[in-house]
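This is the structure I have questions about; it appears just below.
As you look at this complex, bear in mind that one protein chain is not there, while each of the others sits in place.
Per-chain numbering from 1; labels A, B and C assigned in written order.
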Amino acid sequence: MESIKRFFKNDKFGEHVGIELLEVSVGSAKVKMEIKDYHLNSHKTVHGGAIFTLADLAFAVASNSHGTIAASINANISYIKAATTGTLIAEAKEVAINPKLATYTIHVTDDAGDIIAIFQGMVYRKKAAIDASHE
Amino acid sequence: MESIKRFFKNDKFGEHVGIELLEVSVGSAKVKMEIKDYHLNSHKTVHGGAIFTLADLAFAVASNSHGTIAASINANISYIKAATTGTLIAEAKEVAINPKLATYTIHVTDDAGDIIAIFQGMVYRKKAAIDASHE
Amino acid sequence: MESIKRFFKNDKFGEHVGIELLEVSVGSAKVKMEIKDYHLNSHKTVHGGAIFTLADLAFAVASNSHGTIAASINANISYIKAATTGTLIAEAKEVAINPKLATYTIHVTDDAGDIIAIFQGMVYRKKAAIDASHE
Partner (left out) sequence: MESIKRFFKNDKFGEHVGIELLEVSVGSAKVKMEIKDYHLNSHKTVHGGAIFTLADLAFAVASNSHGTIAASINANISYIKAATTGTLIAEAKEVAINPKLATYTIHVTDDAGDIIAIFQGMVYRKKAAIDASHE
């Protein structure tokens, strides 16, 4: 799990958007984002791009947790409730996996436990290991 | 079109991610993002969340260009080619519209004109005007 | 629940495609499809349209189980494993609901319990009841 934590640390966009890793295990991950002023859109709610990025990081960590590079090829997000303050959590679960392709479902929730968005993502899994030498 | 430009300027997340508005007309919009180090993921390519946010801004501007608030309810993105340097452009076009719902297709392209990602988005259109007093 | 069962019986396309209702409760549903020769595509596997239709029926029953008409506005399907023989089951669960919009996740599985496809669907809920007089 060290290499996947390093994988997360090297994600500059995740850092730029203020996303922190909470948990990771093989095929699943949990990340959080404390809502800041810079996350808002012109309706004063958290920007869809910020919510997507949070879900996408959980997805990236979960799908890369197997030790081989997984490239995201498709993602679908449905927005359920607007978010304005507090902390958002995204939790990714692996739903199905075959040697080349895998699918993940990510739920984004707010402090009240309400679902903010649902994200369904698909990866194409390449053969090379992320960093097998350090595992 | 003044109110939609103000709508874009008030988007703090768009500013945080370095997105600029190039063009807007009723039902369409074009935005750009010069790739910076902070846009990269741990594979050293532009983060899916950054590409999504770029497309999402074009989508938001195009769908809010009618003068009534349009809330994004669903988005689907397919990633075609990785991007590493240069400038990315996202162009949104309205594909279909009815009083409540509308659909947009957004193409993200790189400096070579190659498609980086395709984004399909849907909005639920509310009645209230963005800022009718200044139109 | 009588009106929702009638709702299912009146679905002519579901009948044409050989789909049967197994279970329904508020916000969830289970349907099945015994694979027949007419479900196959030219690769001799179950056609994506047949798998989608099966999932869509579970989605329609679950989303219309509240007694108000719910119109499907978006669906996303990821195909995980090809199916060739036996019976496919689709199970729909309501993930989130607000007065106007709701989201459902549907899993399609085969006789081995393996996931064939994942379906994420969104409805726009209208006010009128399906048939409140008989509830």
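The rule is simple: a contact is a pair of C-beta atoms (placed from the backbone, for glycine too) under 8 Å apart; a residue touches a chain by one contact, two chains touch by 3 or more.
Owing to the predicted nature of the structure, the values given are computational and were not obtained by experimental measurement.
Of the options B:K5, B:K44, B:K81 or B:K126, the residue whose C-beta touches the omitted chain is B:K81. The chain omitted from view is touched by exactly one of B:M1, B:V26 or B:V95, namely B:V95.
For chain C, the residues touching the absent chain in the complete assembly are 6-17, 37-43, 46-50, 52-53, 56-57, 60, 69, 71-79, 82.
Hidden from this view is one chain, which touches chain A at 73-74, 76, 100-101, 122, 124. Mapped onto chain B, the interface with the missing chain covers residues 74, 76, 78, 80-81, 95-96, 98, 101, 103, 105, 107, 115, 118, 120, 122.
Following the convention adopted for this analysis, only the chains that are shown with their structure count from here on.
Averaged C-alpha coordinates put the centre of chain B at 32 Å from the centre of chain C. For chain A, residues touching at least two other chains, in rising order: 74, 76, 78.
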